[in-house]
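Removed: one protein chain of the complex. Kept in place: all other protein chains.
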Amino acid sequence: MLWFDCDYNKGCADEIMERISAMNDERYIGYGEDEICEKAAEKIRQAVGLPDAYVKFLVGGTQTNLVAITASLRLTEGVIAAKTGHIYVHECGAIEHAGHKVIDLPSHNGKLDPEEVAEYMKHFYADSTYPHMVKPAMVYISHPTEYGSLYTKDELKRLHEICETYKMKLYVDGARLGYALGAKNCDVTLKTLGEYTDMFYIGGTKMGALFGEALVIKDKTLLPDFFSIMKQSGAVLAKGWLLGAQFDVLFTDGLYEKIGRRAVELALTMKKGFIEKGYRTYMDSETNQQFFIIEKKKLPELEKNVSFSAWEDFDDDNKIVRFATSFATTSSDVEELLKLI
Amino acid sequence: MLWFDCDYNKGCADEIMERISAMNDERYIGYGEDEICEKAAEKIRQAVGLPDAYVKFLVGGTQTNLVAITASLRLTEGVIAAKTGHIYVHECGAIEHAGHKVIDLPSHNGKLDPEEVAEYMKHFYADSTYPHMVKPAMVYISHPTEYGSLYTKDELKRLHEICETYKMKLYVDGARLGYALGAKNCDVTLKTLGEYTDMFYIGGTKMGALFGEALVIKDKTLLPDFFSIMKQSGAVLAKGWLLGAQFDVLFTDGLYEKIGRRAVELALTMKKGFIEKGYRTYMDSETNQQFFIIEKKKLPELEKNVSFSAWEDFDDDNKIVRFATSFATTSSDVEELLKLI
Amino acid sequence: MLWFDCDYNKGCADEIMERISAMNDERYIGYGEDEICEKAAEKIRQAVGLPDAYVKFLVGGTQTNLVAITASLRLTEGVIAAKTGHIYVHECGAIEHAGHKVIDLPSHNGKLDPEEVAEYMKHFYADSTYPHMVKPAMVYISHPTEYGSLYTKDELKRLHEICETYKMKLYVDGARLGYALGAKNCDVTLKTLGEYTDMFYIGGTKMGALFGEALVIKDKTLLPDFFSIMKQSGAVLAKGWLLGAQFDVLFTDGLYEKIGRRAVELALTMKKGFIEKGYRTYMDSETNQQFFIIEKKKLPELEKNVSFSAWEDFDDDNKIVRFATSFATTSSDVEELLKLI
Partner (left out) sequence: MLWFDCDYNKGCADEIMERISAMNDERYIGYGEDEICEKAAEKIRQAVGLPDAYVKFLVGGTQTNLVAITASLRLTEGVIAAKTGHIYVHECGAIEHAGHKVIDLPSHNGKLDPEEVAEYMKHFYADSTYPHMVKPAMVYISHPTEYGSLYTKDELKRLHEICETYKMKLYVDGARLGYALGAKNCDVTLKTLGEYTDMFYIGGTKMGALFGEALVIKDKTLLPDFFSIMKQSGAVLAKGWLLGAQFDVLFTDGLYEKIGRRAVELALTMKKGFIEKGYRTYMDSETNQQFFIIEKKKLPELEKNVSFSAWEDFDDDNKIVRFATSFATTSSDVEELLKLI
C-alpha cells in the first residue's frame, strides 16, 4: 500500500526516535520545566529572530489553537478566519466552545484576502451598533493553508498593518509550517513570522515528530498566566521533556527545513507526473498537499493500492482528491504512485 | 419629535400599565411560581394549540434566545441561522460565549431558504470528517425577520420536515411576532408555530409590554431542569408575576393581535405614502419595519423632526433607512411623517 | 395572611409606581443610554462619593453578580466567598458556569473572617504548586449577609488591605444594602463602600423597586467593554430607563435609606416581641431578616395566617425560621404577627 492520505500516518523521523530512546533512562522535572525544553525553546527563539519570545510546547494543533486563541481574547472578542480555516471547520467548535465567535470571511484557495479583512473592520466600526456585536480582536491564518496555498511576505505585512490599525493580534497556525518553509517560491521565513505576527505555532506532528507543536508568543509579558491556562485546558504534558527533545532534534542541523524541502520536492514531482498523465490540478499548490481532479470511476481501482483523501465532488463525474507527501514519503513511493495512475 | 426609530422606545400599552398599577398592593410568590404566571401560561397554551406545552416568561430577547438555545444543545452541537439573524449579528456572541457555534447560511431578505438548509445537511453527513465538525442540531429563524420579512406556512412546514429528517430542533425568535400575526398575507398563526416548531417565543418588549418574552416549549419533558438553567443565567425575575400579568393582559380580548394589526396597518400606510412621494423601498416588508432608500443629503433635515434608523449605505449617495411603527404609533404620527418627507 | 416570607413579595414602593406610570407616555432611547439613567447614575456617584465611578443598572442580583464578577476575572482566576454566600449556594453555579471557581472559606454568621482570607492567601502563594491552582483574584462578600449580619468598617478596611496586598478586587453584593444602611449600629455607609471596595451593587429588587440593581465600578477604565459583556449575557434591558427611573426615585429625598430604616425598626420590634414571648433567636441579626428557633409542632398552626421561611432543622424538635420585613411591611403587620406567636 502506498500512503498519500495525510502527513501524520507514521510515527516519527528516525532522528527523533533515536533521541527519545536514548533519553529513556534519564530523569527530568515534569510539566515542561526541564532543561531540554528550555534548550529547544532557545533554539527556536534564535531561529525566529525573537530572543525574548515566550515559547511553549503543546501536544497537538487543535489544543494549541484553543489555548493560544482563548488565552488572548476578552469575553466579547472574536477571531477572524477564512471560511475554510481549520478552527472554523474542523476543530468541532473548540473556539466557540471556549466562548468566542470565529468570524468567517471568504476563503481564496484557503487564504484570507487582507483587503477584505480591512474592509470588514472599516464597516465594523462604522456601524454604530457595534457594541452589540462580537469585536474582532485577532486574525487567524494557516500557513500553508488547509489547501496547501501560501501567503506572501507582502500579504503578511499587510495583515500585520491592518491588525495594528484595529488593535488586533495576528496569529498563524503553522501545523504544516515546514512544508511552507520548504516551498520554492515562499518568501515567508521563520523570521518573517517573528517580525509580522504576534503568535504562531511551529507544527511538529505533521512534520516528523511523534506529536508536538511549538507555540511562539512574541511579547512574553502578554500572557503571564499561560502555564495555568494550559493546565486548565488539560494541555500540559506531564513528561514535557518529550516535547522539548523532539523540537531540539528538529531544530538541530536544519532538520525541520530539510524534512519540509524533501516532502515538497516529492510533491512537485508527483504533481508534474499527474499533469503529464493528463490530470488537472484543482488548485495550484506549491506545498506537500496536492489536489487533483480524478474521475470517480477510476477511484475504486486506485484505492486498492493507494491510500489518499477523497474531498468533495468536483462535478457529477469527478472528485477532488488530495495526495499528501510528508517526512515519511520516499522517492520510490512517488514513482510507484505515478505508475498506478 | 416623531418616533419611528424602533418599536421599544415607549413604556407599555395603557392596559398593561393599569394592570401593573392595580396589582401593586398584592403579595405574590416569587420566581414566576405565582398563579398569574400560570394563568397567562394557560392562555398561551390555548392560543398556540398546545395544551401540554411548557411556557416560561423571561425578561428580554437575547436572554430568551441564550437560555432556550443553550439549554437545548449538547456540547458539540450548533445552531443554524441566517447570516442576518439576531443571534448571529447582534447579541454580542451570546450563543458562542455559552459554547455553541452559530452556523450561518445565506440570508434572503432576512430569511433562510429551507432548501439551502437541506443541502447543507446533506453535505454535512456526506463528509466523512463530520465528527470533527460542529453538528447542526437546531435551526433558528426569526419571524418576522430582522428585515421585516415573513416565512410562509409552507416554508415553516418544510423546515420542520428537514429538522425531523436530521434530528434538529426548530426554534423561532418571535421578538416581533405580533407584527407577523397582524400582517395581511401571513398564513403563519400561533397554532402553526405550535404545530411546526419545537420552541418559539412570543415577544412582549417590542409588542407593548414594559418587558418580557413568553417562551413556549412544545415538549414539556424536553428540559426538566429549565428553571435551574434560567436561574444560572441570571434569567429568573424575582417578581415574576410582573411578566405573567403583562402576558395575561396581552392575551386577553385579543390585545396582542390587535396591537400587531394596528401597527402593521400604519406601516403600510407609511409605505404607500413614501412610494407615492417617489421613494423606493429597499425590500418589500409586510410588517411594522419598513426600509426605504433615501438620499443622504436629505437626512439631516429629516432628523430634526423625526427619529429613525440609518442602516448601511445603499450606494454612495443613498442610505437604507428603517422606519418602524409599534404599539405606540398613532395615525397622526404617520400623517405628520408623510408631510415631512 | 401576614407576609414575612421574604422582601420581594410585593411590587414596589408607591413613589416608584407613580413615577413609572407618569413617564409611560414619554419616548426614550433604549439600552440604558437615556438621560434618566444618567441622572440616576449621577445621584449614585454623589451618594457613594465617587464622582468618576462607572454606574450601570441591571435587572436582578444573580445577573449582576454574574456579569460583574466574570467581567473582572481572567481565565484561571477565581473568587473567594463565604460558604453561605449567595454566589456559592443559591445561584445555580452561575459563576462556575461562566468558567470560574468560587473558592469557599468558612462562614461566620454569613461573614468571611478577614484573617482567614489573609491566611488562605499566605498559604496559597507559599505552595509552590500554585500555578496548578485557581488563583484568587476577587473577594466576594454580601452586606448584609444572607443571614442578616453586617460587616464593620474595620473589617471592610482590613479586607481591602488584604486585597491590595494580593492584587485582588473586593466586590460587595448589596442585594439588601438599604437594610444595612438602615441598621442602628452599622458604621458602613455608601461612602465607605466607595472608599474600600472595587465594585459593589446597590440592590433595588429587595428594597422597594419592581426590579433593578445599580452596579458601581470604582475605576471606570477597568471594564471598557462592560456594555458588550452585559449584552452578551442577556443583561441589557431594552427599556433601560425603567431602571434609571426607579433608582432616581430611590435616591431622591433619601427614600432608599428611609425604606431601609423603617423595615429594620419593624424587624427589631418583631425580634423584641419574639424574645419577650420566650423565643430564642438563631443568630443576632440587626437587619430586616430575623431568625428564630421555633418548635416544629407550632408551625402548622402559624402557617395558616403567616407566610414565613422555614430554614434548616435546629434539632429534632425545633426549626430555624426566617421572618423578613421589607419596604412593604407595616406596623400593624408586626403587631398582628406578635399576637399570633
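Think of it as A, B and C in the order they're written, each chain with its own count starting at 1.
Going forward, contacts are C-beta pairs under 8 Å (C-beta built on N, C-alpha and C of every residue); 3 or more make two chains touch, one makes a residue touch a chain.
Note that the coordinates shown come from a computational prediction; the quantities given were computed from them, not determined experimentally.
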item	value
Options B:225, B:253 or B:284, residue touching the unrepresented chain	B:225
Residue of C:91, C:155, C:213 or C:265 in touch with the missing chain, whole complex considered	C:91
Positions on subunit A where the hidden chain makes contact	1, 3, 6, 8-12, 14, 17, 20-21, 23-30, 59-67, 91-94, 97, 205-206, 210-211, 228-229, 231-239, 242, 307, 328
Positions on subunit B where the hidden chain makes contact	70-71, 74-77, 99, 131-132, 135, 225, 227-229, 231-232
Those residues of subunit C which, in the complete complex, touch the missing chain	75-76, 78, 89-93, 96-102, 104, 123, 127, 129, 131-134, 312
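Operating definition for what follows: only the chains that are shown with their structure count from here on.
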item	value
Same or different contact residues where subunit B meets its copy subunit A, judged by the half mark	same
Centroid distance [mean C-alpha coordinates] between subunit C and subunit A, Å	50
Whole-Å separation of chain centres (CA-atom averages), subunit B against subunit C	34
Whole-Å gap between the CA centroids of subunit A and subunit B	42
Set of subunit A residues in contact with two or more other chains	75-76, 99, 131-132
